[in-house]
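This report concerns only the one structure given below.
Incomplete set of chains, arranged as in the complex.
Each chain gets a letter, A and B, in the order it is written, and its residues are counted from 1.
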Amino acid sequence: MSRLHLGRAPLTYIICQIIVILFFGLFTEFKKGADPHGGPHAEEVGVELIKNHYACFQDVHIMIFVGFGFLMCFLKSHNWGSIGYNYLVACWAIQITILWSHFWKQVIAYYEDPSRSFEKLPLTIETILEAEFGAAAVLISMGAILGKCSLFQLFAMSNFNVFFYTLNRAIVFQIFKATDIGESMTIHTFGAYFGVISTWFYQPKQAIEDKHELGKSNYLSDLVSMTGTLFLFVYWPSFNGGAASGSKQMRAVINTYISLTASVIASIIVSRITKGRKLEMEIVLNASLAGGVAMGSNADIIAKSYGAMLAGFIVGCVSSFGFAIIGPYLTKKINLHDTCGVHNLHGMPGVIAGIISAIVISRGGENFGDNYALNFDGTRSPSKQAGFQLAALATSLGFGIFGGIVSGLLSGNHNPFFEPVPVDHFFDD
Amino acid sequence: MSRLHLGRAPLTYIICQIIVILFFGLFTEFKKGADPHGGPHAEEVGVELIKNHYACFQDVHIMIFVGFGFLMCFLKSHNWGSIGYNYLVACWAIQITILWSHFWKQVIAYYEDPSRSFEKLPLTIETILEAEFGAAAVLISMGAILGKCSLFQLFAMSNFNVFFYTLNRAIVFQIFKATDIGESMTIHTFGAYFGVISTWFYQPKQAIEDKHELGKSNYLSDLVSMTGTLFLFVYWPSFNGGAASGSKQMRAVINTYISLTASVIASIIVSRITKGRKLEMEIVLNASLAGGVAMGSNADIIAKSYGAMLAGFIVGCVSSFGFAIIGPYLTKKINLHDTCGVHNLHGMPGVIAGIISAIVISRGGENFGDNYALNFDGTRSPSKQAGFQLAALATSLGFGIFGGIVSGLLSGNHNPFFEPVPVDHFFDD
């Protein structure tokens, strides 16, 4: 047996895991249908919650671990670094999202009513669905710095990311009462700009130079990556509709489904126009999913399906041109090295989705008639609600950028503490 | 930035997509549990529909994009052409199946009662499940010409395919009132013979010659293909049972499950008998699934499970001998170049399934007793219903063959409009 490699990283992981176990012991309890002391009513609630949400939860769970995991496998010599880190980072993000999310909810509840006493964190199926969403935000940010950072840096980044993600989410949903069912703003926009800003702290020039030519895909790695794309494509309706129920959920499912088919077709058209007859893999692998991002803020509030199809088509075109033209241009002009192109798939489509949601809501009175109050905050006019959507977009952008700077400053490649990857080992397992 | 490649293909795609968006805008509306103007009852309907069908819908969705996609990846140099085209063609087929399906339903309803006024296309979860079925028919036909055609040709083919598929389906279900829960006849038989007939329009002699020896699998491509086989195997019970509910659904699920285990065992036996100890990959990859096809018309109407097991075993043997002996024989004798062997997996088993369904139904009185009217059209005798099953099989075959000829004539390799693939690039990405 070789000697043991103790050091900063494993000790940090052990301490953090023990702290989380302690916090779970002190502050959480099974509730709502999982309660060991619940009566017959709790049993019924449990049965219903499982029936309503479990299948969607599992679909989202696959998206996080299989979908994101394989999508990031396009680098030809970094498959383990991609799918392995994805696995580990997502697990950590899940644990801390549960804790931080409840913390900020309590802070805001206290701020609104200081006489309120602390509530224990209720563990139900909704809690773990929310945890997956936190992992999604972290993984999107990870996509931008993939291959240029160590696992320890990703561990640090995920802590900053979840801190700001849960704070922003509490503001957007509890104070702004914005509608963002599949979280185009709070996950995609936030995560993408967090990641994009971070990239400047991970030696972008050297990454762009890519001396060993490893920052590329090959035939096989693109095929592996397609696995991720397909699982994300198939299960995205569950991502956007998983937390809803009734007509909101069914519209969310159908709109996301329809929007995605249109963005797939958009991606093939742009690939064909910009690159000729041969399929351009990078575009199809990524931009085809933009229709899912576009529906994140809109899936349940679009009352006519052609709107979803049109939005998917437009966002699919924007994202495809992002991969074909805008991305390379930004790389040249501002040294933006965004490994997975998260700005193209999550950033721009997320911003557009937020803007569309404001437009759709401003027409909410016509589209939903008597059901307006069922779908939105009934105490506000549609135009006021639209304003809050834009405010939600702005804070998501703001926290993303600010968080990315904080994370980059504290755990970027200039800081030797988090075991930065030497430039010679960029994009290499 | 390189110059833009505008041309016939992308312009056609753009125009078609815009037309579909317009048609969605003019003729569709959210209904039955997705209705934005529905009352509390609509909400309940939405909750129930999601609980009943959503998990199955997602399973079928995986089958179409991951199952079919990877199953077609067995060609060693055509993985992108297989899985990428599968992705794009399926999305297009979904969109137009929704529209054409409603069109033919309206035509037949009008023919039966001319005083009826036009109804808008209702978008519910059942609509999108039906759309997946349309994509399945297209992808089966695509399997026969895979590697010998361009994406633009596949786009053309999918339009002809969906046109005839939806027409045949409306006749089979609305006029014949046949029972075909998992659509052995309307999807598998139709799709397979559509594809097989088409192959003669895609230079079969040159494809058989296969000068560059690319029309084959290798170790890795067979493994990738296995991914597709396994997802199809696992989720097939959802394909056959997804549209049903209650005891019909549970029988459909269990019969399909049991039938598939028997066809897997049949495929290994025939592989062993014809090829010796080494697993013959092509047989196991494909013929093992024949038990699912066999249950397409029968899953819910077989009242005793040994019948499902026996049918799966027999069809598994037929399909395996198809791959081992019948297929190569037909290639030699009539120049049939069927890339994925859809005749063996979908064609013959589909026809057998239709015939079995007639036999099973002719004994429906004994098997279902008082519940006969619950499972079949109560106004018909079992033997009359059996006759309609055979009629359904005949029209499915007929539309398949006729549609395949039309599609081949208009978009085959002799027509330069749809960018045919030069023989030198057959089976190559």
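Here is the rule we go by: a contact is a pair of C-beta atoms (placed from the backbone, for glycine too) under 8 Å apart; a residue touches a chain by one contact, two chains touch by 3 or more.
Since the structure is predicted, the reported quantities are computational estimates derived from the model, not experimental observations.
For this complex of identical protein chains, the structure file gives a whole-complex count of 3 copies, while the figure shows 2.
Throughout what follows, only the chains that are shown with their structure count from here on.
Rotating subunit A by 120 degrees superposes its CA atoms on those of subunit B, with the angle stated to the nearest 5. Within the complex formed with subunit A, the residues of subunit B that make contact are 1-2, 4-7, 9-10, 13-14, 17, 20-22, 24-25, 28-30, 33-38, 42-44, 46-47, 49-51, 54-55, 58, 61-62, 65-66, 69, 73, 79-81, 83-84, 87-88, 91-92, 94-95, 123-125, 127-128, 150-151, 220, 224, 227, 419, 429.
Subunit A makes touch with subunit B in their complex at residues 51-52, 55-56, 59, 219-220, 222-223, 226-227, 229-231, 233-235, 237-238, 245-247, 249-251, 253-254, 257-258, 260-262, 264-266, 268-269, 272-279, 281, 284, 288, 303-306, 309-310, 313, 325, 328, 367-371, 375.
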